[in-house]
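Heads up, one of the protein chains got dropped from this complex, but the rest are sitting where they should.
Up next is chain A:
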Amino acid sequence: MSPALSVRVQREDFDTAAEIKLAGETSRQTGAVVSFTGICRDDDGGLAALELEHYPGMAERALAATAQEALDRWRLLAITIIHRFGRIVPGENIVLVVTASTHRQAAFEAASFLMDFLKSRAPFWKKIISGDGSDSGWVDAKDTDEDALRRWSETHGCDR
């Protein structure tokens, strides 16, 4: 059976519990489901919202390509990636990655890999909207995100 793949780029929120349940139910061989939820945080009380801009068409394509890369590296039974765009306030969901496999290691590693890749390879940009309503510029890309990517070029999937 081919793995269940669901990649979505959307404005609306998602139901994390429902997505985890769905990914876990796609195969009777599933023994492990791992999920990562990225949430809009407010470090110092000054953030009103993030405005997420994306490149329609390329965003879906980049997420699908990343999912395919994970399928090539690990034996997975399901992958769900949901990335939101638009205005997102602190406490709200931004991104969800769910991976399902027979054993936990593949699911853990693939989820981590997917997040590292979409941090700096998926065409999304975060604009900071301050508490006073002003536009306070764009979130800068971090070198640590690039470093996180590089570690995957030195290692390979665990059970391929």
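The rule is short, and it goes like this: contacts are C-beta pairs under 8 Å (C-beta built on N, C-alpha and C of every residue); 3 or more make two chains touch, one makes a residue touch a chain; residues count from 1.
We take it that contacts and distances are computed from a predicted model.
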item	value
Name per UniProt, for the chain absent here [options: "Peptidase", "Cytochrome c oxidase subunit 4B", "Manganese transport system membrane protein MntC" or "Molybdopterin converting factor subunit 1"]	"Molybdopterin converting factor subunit 1"
Interface with the undisplayed chain - residues on chain A	38, 53, 55, 57-58, 61-62, 83, 94-95, 115, 118-127, 137-141
